[in-house]
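The complex is shown incomplete by one protein chain, all other protein chains being positioned as in the whole.
Coming up: subunit A.
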Amino acid sequence: MVTTIEDLPADVLSRALRRLDGRSLAAASCATSGLRALAADPDTWRALCLAEWPALARLDRRRLLDALPPRRLFADASPFPSPDATAAPGLDLELPDRLVSAVDVYARGGGAPLLSRVVETPASSSWFLGSPFRVEAVERRKPPETEPAAPITCPADLELSWVVVDPARGRAVNVSSRRAVAVDRHWYTGETLVRFATVLGGCKFEAVVSCAELGGVAELGLAVEDADGAAVAGEGALRLLAAAMEAPRRGGEGEHEEARRRYQEFVRRKKGRKESKARREALVDLCCSAASAAVVLTLIAAVALR
């Protein structure tokens, strides 16, 4: 006679657990020791990861996920990274020599992704380390690709997940704000630019989805900007990513709003810094002119008084 849930056969219960979202599965595995043993099954977490980020299925097929315990992958990539994860410059963090990005674009409200991409980025060449960091998930083509799985009708309702994996160390981090932090229009091409950003260690990781007017994705890329708005080079970006992978995560409900708030603050600060820099320059200008005027006046006075 079955009287509690733990008397059910394991395969029956795992079937139920596979229908849970990550947060509920985590809660279930904390609730009782029986459920904990069941929820420790890597296959359950693997299924959850693949359902959450369909782009990972391509990695799975190429056996790239083997080095990543699925439970940790989920714990790494599902919550938001901590914004103050800075790598102290002195601290010698081992930098990844290869990054894999798993990118999924959804329409809000769930369902299959509109677009899934996996991009591998070799990250050890000096060329990569020295030039501005940029990863392209969809490259702009001269004759635009006509492949929208489903035309994007409402760009503001797009959701994006951008999981960056370091296969060597088996760690990952999700650098997207999931929901758009800003939507604007490109002044020249007329494309709608949907921005997803997280601020890590004072720098802004921003993924931009360029939606063509016909509803396709014209371009999708990730770039990093520092507090002054200058592009961050590969080495700096790797350092930030490595630090974010190690740092604790934030999993609260309000994180979507938080991410947007941090983005806006970043943009405001950047503007503020620009303005104060401009003010400082104007002041220096004024001082220089005043000094030269004084010199000229003294000269004239000296000549006149002789």
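The rule is short, and it goes like this: contacts are C-beta pairs under 8 Å (C-beta built on N, C-alpha and C of every residue); 3 or more make two chains touch, one makes a residue touch a chain; residues count from 1.
Throughout what follows, contacts and distances are computed from a predicted model.
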### Query
Which one, "S-phase kinase-associated protein 1", "F-box/kelch-repeat protein", "SKP1-like protein" or "Glycosylated lysosomal membrane protein", is the UniProt name for the chain you do not see?
"SKP1-like protein"
### Summary
Missing-chain contact among A:A26, A:C203 or A:L240 belongs to A:A26
### Message
In the whole complex, not just what's shown, which of A:A75, A:V183 or A:V267 touches the removed chain?
### Response
A:A75
### Query
Contacts of subunit A with the missing chain: which residues?
1-5, 7-9, 12-13, 15-24, 26-33, 35-36, 75, 78-79, 248-253
